[in-house]
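Note that this complex is displayed minus one protein chain, with the remaining chains in position.
Letters are used for the chains, namely A, B and C, taken in the order the chains are written, and counting of residues starts over at 1 for each.
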Amino acid sequence: MAVLNMVSALNQAFGGEMERDPSVVVLGEDVGRDGGVFRVTEGLLDRFGADRVVDTPLAEMAIAGMAVGMALNGLRPVAEIQFMGFSYLTLSTMISHASRMRNRTRSGMHVPMVMRMPYGAGVKALEHHSESMEALFVQVPGLKVVVPSTPREAKGLLISSIRDPDPVVFLEPTRSYRLMKEEVEEESFTIPLGEARQVREGDDITVVGWGAMMPLIEKAVGSVGKKGIECDVLDLRTLSPMDSTAVLSSVRKTGRCVIVQEAPRNCGVAAELIARINEGALLSLEAPVERVTAPDIVVPLPQGEGHYYITPGRIENAIERVANF
Amino acid sequence: MAVLNMVSALNQAFGGEMERDPSVVVLGEDVGRDGGVFRVTEGLLDRFGADRVVDTPLAEMAIAGMAVGMALNGLRPVAEIQFMGFSYLTLSTMISHASRMRNRTRSGMHVPMVMRMPYGAGVKALEHHSESMEALFVQVPGLKVVVPSTPREAKGLLISSIRDPDPVVFLEPTRSYRLMKEEVEEESFTIPLGEARQVREGDDITVVGWGAMMPLIEKAVGSVGKKGIECDVLDLRTLSPMDSTAVLSSVRKTGRCVIVQEAPRNCGVAAELIARINEGALLSLEAPVERVTAPDIVVPLPQGEGHYYITPGRIENAIERVANF
Amino acid sequence: MLIDDYDPLKKRMLQVLDQEGKVVNPSLEPVLDPDVLMRAYRTMVLARQIDDKAVILQRQGRLGAYPPNRGQEAASLGPAMAIGKDDWLVWAFRELAGLLWKGLDPLRLYLYWMGNEEGSHYPPGLKVLPAVIPVGSQLPIAVGMAYASMIRREGTVTLSYCGDGATSAGDFHEALNSAGTFRTPNVFVIQNNQWAISMPRNRQTAAPTLAQKAVAYGFPGIMVDGNDVLAMYMATQEAVGRARRGEGPTLIEAYTYRMGNHTTSDDAKKYRLEEELKEWEKRDPLVRLKAYLMNRGMLDERQEETILGEAKEETERIVVEAERFPRPTVDDVFKHTYAQMPRTLTEQLERCRRLEGGGR
Partner (left out) sequence: MLIDDYDPLKKRMLQVLDQEGKVVNPSLEPVLDPDVLMRAYRTMVLARQIDDKAVILQRQGRLGAYPPNRGQEAASLGPAMAIGKDDWLVWAFRELAGLLWKGLDPLRLYLYWMGNEEGSHYPPGLKVLPAVIPVGSQLPIAVGMAYASMIRREGTVTLSYCGDGATSAGDFHEALNSAGTFRTPNVFVIQNNQWAISMPRNRQTAAPTLAQKAVAYGFPGIMVDGNDVLAMYMATQEAVGRARRGEGPTLIEAYTYRMGNHTTSDDAKKYRLEEELKEWEKRDPLVRLKAYLMNRGMLDERQEETILGEAKEETERIVVEAERFPRPTVDDVFKHTYAQMPRTLTEQLERCRRLEGGGR
């Protein structure tokens, strides 16, 4: 068992799946010779050849559309979009075709594709390179949306996504690509989509997050733990379908909840979770649920980042406030 | 004062604004000679000429992008997208440029444009012609999102949107285009953006909706009124910025709330409102807030519509359930 | 090669038949089995019947908004005749005749336009994509499909259609440019019917021909008389050959005309001149093929009547079957969102079922 960072774990997932299933192909800008701007697809071109590791022209609509067509014609494409900030160009295709072909044809056809992209902030990047607009995809019926938070999770979830018969949007937290390492099984394994992960058990308060927020949450939870607040921590893992059952049963136990969302506030995943808590566990609530989110502004350029990003301190504050309500 | 339907009221708004301000231009597919597929821009070509009433090639990205450029260079463009189902093609431009130019340039430049489109279901239309995906736009910091519900509202809100210094997405409920008529002042008038409209006062329960849901709500509210349930009805009117203050003060008064949303459930405007009620009025709640929404599935073709659309009966049910909780 | 002789920059248009059904250029006349020619004619007649009937049904409230095909039968049929069973056909929404040739049961088409998703539920192996409404968005999909065939070394091609309006869309560009780069086995047919709703062809692009757009992608384009089914067949056949041999994509502009309204919700009188329509009615593709067959002694008036009669019967059959077809249940509209229904959706379905059952 090797100790890997998320980039290597993802790369390993690709290697295994492409060995196992010759219909798996990778496409996107710079995914071949360059190995992807974050090196996730490094080495795949040499191992699997240019037919299956496809450097595309600079054309996101075509990347998404070609992936749909490949999937309809027997392949299992994994498309890479270089940054989430450029994925908006694919929304029309994802909404109008990827997510609907199954329903449109009454399951006569379906679209087993994955669209991966790095998302999120904290790496001092240019404009459009720090966005976290996952709720754009979560809103779309027929899509699945997956966000891993650790190297091992990334591998297992990517493999499940590739094998899934439905279109999956796979969001990789840029900030976590090389942040941490952990032991990852050499061989292939899957982590089921649609199930949240219990990261830590506690009776005082439920803390929910996903992706790049998990390391921040763990810090915050550690600090408040020292003050005697025991957190029940959930990594949502799949934003669509959302495992609200896990969240609700935790909230029914703790009566309190903080949701941490990197994205702006309006109509985000946290809002949806609060609505579901309201619907299914309102009577258990001993305090208003709090969301720690970005404000409803454009992600600032690096010099303004400090005013924008969520910190463990902010999460800690929120946990304490809700716990002591 | 003439009695107008929504199409005529919008047409009148255009006439007045184009007379008043020579920088107002209209662009889109078939907006000229054809007067738009719903006839909203009928007659404008003859009155204002082809320079200002611009029939474009079939290219939504260009329509949105050109509108941004026109706005940056001294015009006040009002772009029409033929149906919301084709507006996803504009999202990249709206997110990356329209909504950000002001912040990007620290207010050195800004984008006073309107993007109008019919949205919503109930007219037995083809695929992609019935969608209600407003939350895609509501999520985007820097955009405003406006949805009129009656002819007079449509006129006043469109004029405000045209005069607004920021980009506005203006959603016209297809179903209401010719559904009702009301008296509309001949001259121009504005209705401020960002303020909900109190449609009816009542102490028992708050009912919130917008756009095409308002006539359904009014029916439902009438029925439950006969059973002694008095509803406080709010037409949200502007989805972004959202007038949650009005909703919260109503909920503080009634302690109960039903939100009616034509769109699918996940991460919609109703979820955001529930989150804000949770944050600001949880302690006033005497029952869980209920959302009446579409399910998280693709809008069915006409033969399946009946299983999908919200009816006054469903709203009535929800109101009674919450009122009697 | 036709595509060299008819380079669009030379401003020539490929034609085999004149309106009287005479062969303009004998060296271009395809060698087709009489059965095949007769089947082509029957297909066009049937397409015309189904199309006309759909317009009537719409007026009677028995079918939804519908985009008439009248005048474009040859433009969609000729290309379909040049592909095989294992090749893919990717259409937009105005390719009735081509679909009939390819083997799609027209019942499905009526179901579709009547607003039932079963209308896009095709038998496995038919190799036809469902109708695509967002203009141009089928083209990148067609490139992906061709790419998949290509790397499997199948030797199959993907034939796709789009309208003149679609050529302005970003999808068109990204698709054709990518296809050129990958040399995928794509044949792109533009049905240039001169109009995109109310927008005439010359307001869609300043390029004098649509075929010349291929110059931007590094592969050949050709402009073809789209009302001449033999010319469309010949051009596509050559394009299909190139694709099968790994020589990459071809763009074919079918110069044709939409004789009807854009859809039944549209009124073309508002924006186009009656005379233009009159001119084009003289070039009716059905009349042209009939004249050719009569000239060749393959068809007479009596046969013609029989064919028409059969087409009418077939049309009646599908009207009856389509109207008898079960309407979607609440389960149907939920069931196909994902392969497995997620829990939240199951709950939503149960609530809907309850409501429909009169519960709360």
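Quick notes on this one:
FYI, a residue touches a chain if its C-beta (ideal position, glycine included) is under 8 Å from a C-beta of that chain, and two chains touch if they have at least 3 such contacts.
This is a predicted model, so every value here is computed, not measured.
Counted over the whole complex, the shown chains touched by the missing one are A, B, C. Only one of C:Q49, C:N69 or C:S168 touches the absent chain when the whole complex is considered: C:S168.
Which of B:N5, B:T41, B:S96 or B:T206 touches the hidden chain is settled by the complete complex: it is B:S96. Interface residues of subunit B facing the missing partner chain: 25, 51-52, 54, 56-57, 59, 61-62, 64-75, 77, 92-93, 96-97, 101-110, 141-142, 144, 164-166, 194, 241-242, 244-245.
Against the chain not shown here, subunit A presents residues 29-30, 32-35, 37, 55, 57-62, 85-86, 89, 124-129, 265, 295-298, 300-305, 307-308, 314, 317, 321.
Listed here are the subunit C residues that touch the chain not shown: 9, 167-174, 177-178, 180-181, 183, 203-208, 212-213, 215-219, 248.
Just so we're on the same page, only the chains that are shown with their structure count from here on.
Taking the CA centroid of subunit A as reference, the farthest chain centroid is that of C.
Subunit B and subunit C, compared by their mean Cα positions, are separated by 36 Å.
With centres taken as mean Cα positions, subunit C sits 40 Å from subunit A. A straight line joining the Cα centres of subunit A and subunit B is 31 Å long.
Annotation for subunit B: residues 85-86, 89, 127-128, 295-298 touch two or more other chains. Annotation for subunit C: residues touching 2 or more other chains are 117, 133-134, 170, 332, 337, 344-345.
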